[in-house]
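Mind having a look at this structure? Questions to follow.
Every protein chain but one is kept in place in this view of the complex.
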């Protein structure tokens, strides 16, 4: 009964660099796609949340170990697991794999912010019900 | 007495792809940087224009010939020349060169839009004074 | 009996800009993803082609009309249709749609190049069999 959520990521030319590998900053994009799709799988759409609840989520901290390179045309998996839900933030463990090989792994902390002021805001109750790890599987 | 404006562009890893050349869509970014700096050189800052005049500029049409590749660490020139100023649009001839060699050249049409509605708007008079080719050199 | 091939494109934050719409140069990335998946659907993998045949494909020309903006979280369709197959090039009609609404449409010409020299090369016979419009549906 795993709480790890995963999506496929196909590597296109746009993702690579002249070192003939995936440009390292792009793994952060893949991790974000995984977080977005994880929320969608929980029934939460970020554009609706912004409109209805007046909050957006912004990355406050990221730590990534780049272990092995990915290459053009690779089919990867981007995984996400909520490891801590705070009052106004969420922390995720994330990994990019090619089959069973981990290419990079990291931790990303996302803050809940007011759309207008960009000041921290408590995660709305309506979301908490969906996000609470105890309820998310 | 040329009306062609030019800025230097240094190529970093972020700009390249696994073909060991600059990723073609990135030339459009370099062309936009040239347009932005050309406006700045005319005394026009796009963020101030958005706040004060309530208009933004959006690309409506682009045509680019990709002639020769650029590579990592190249120092290029991105040029811009206003070739037509319409009521609510501007059309630019643009070129990316490495020294005297043209790497790509194209044409970009930019529309003036209302910030809120994204509907077309006449270019504000205050800008026209700066933009009119007769006055821009 | 349509020859138009299409893939879904989900819009993430990485694709948008401060105008609150998709950054225009990114549509070229979506069009390339569609071309790559069209080839894959024909049984052609670009990394294998580079290794076995010693050729890569590079964009030589692109023309795009940006008609309506896409926004964060939109689910789009990117379509591709081979409209001309030359000796050493292919020309595609491409479109980005949100449901039945066309957001942008354009034409992209791709050249077949030698991997090592980047000089033009005839499209290998093995590929032509797959690519010929008469055989591609």
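Each chain carries a letter (A, B and C) given by its place in the written order, and its residues are counted from 1.
Definition applied: a contact is a pair of C-beta atoms (placed from the backbone, for glycine too) under 8 Å apart; a residue touches a chain by one contact, two chains touch by 3 or more.
Here the structure is a predicted model, which is why all the values come from computation and not from measurement.
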Per the definition of touch given earlier, which of C:5, C:72 or C:92 contacts the omitted chain? C:72
For chain B, enumerate the residues touching the unshown chain of the complex. 10, 12-14, 29, 32-33, 36, 45-47, 71-73
Write the list of chain C residues that the hidden chain touches. 13-14, 16-21, 23, 25, 71-72
Those residues of chain A that touch the unshown chain are 19, 21, 24-26, 28-29, 32, 56, 58-66, 69, 118
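One rule holds for everything that comes next: only the chains that are shown with their structure count from here on.
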Greatest number of touching C-beta pairs links chains B-C
Approximately how many whole Å separate the CA-defined centres of chain B and chain C? 24
State, to the nearest whole Å, the distance from the C-alpha centre of chain A to the C-alpha centre of chain B. 33
For chain A, residue numbers touching 2 or more other chains are 13-14, 71-72
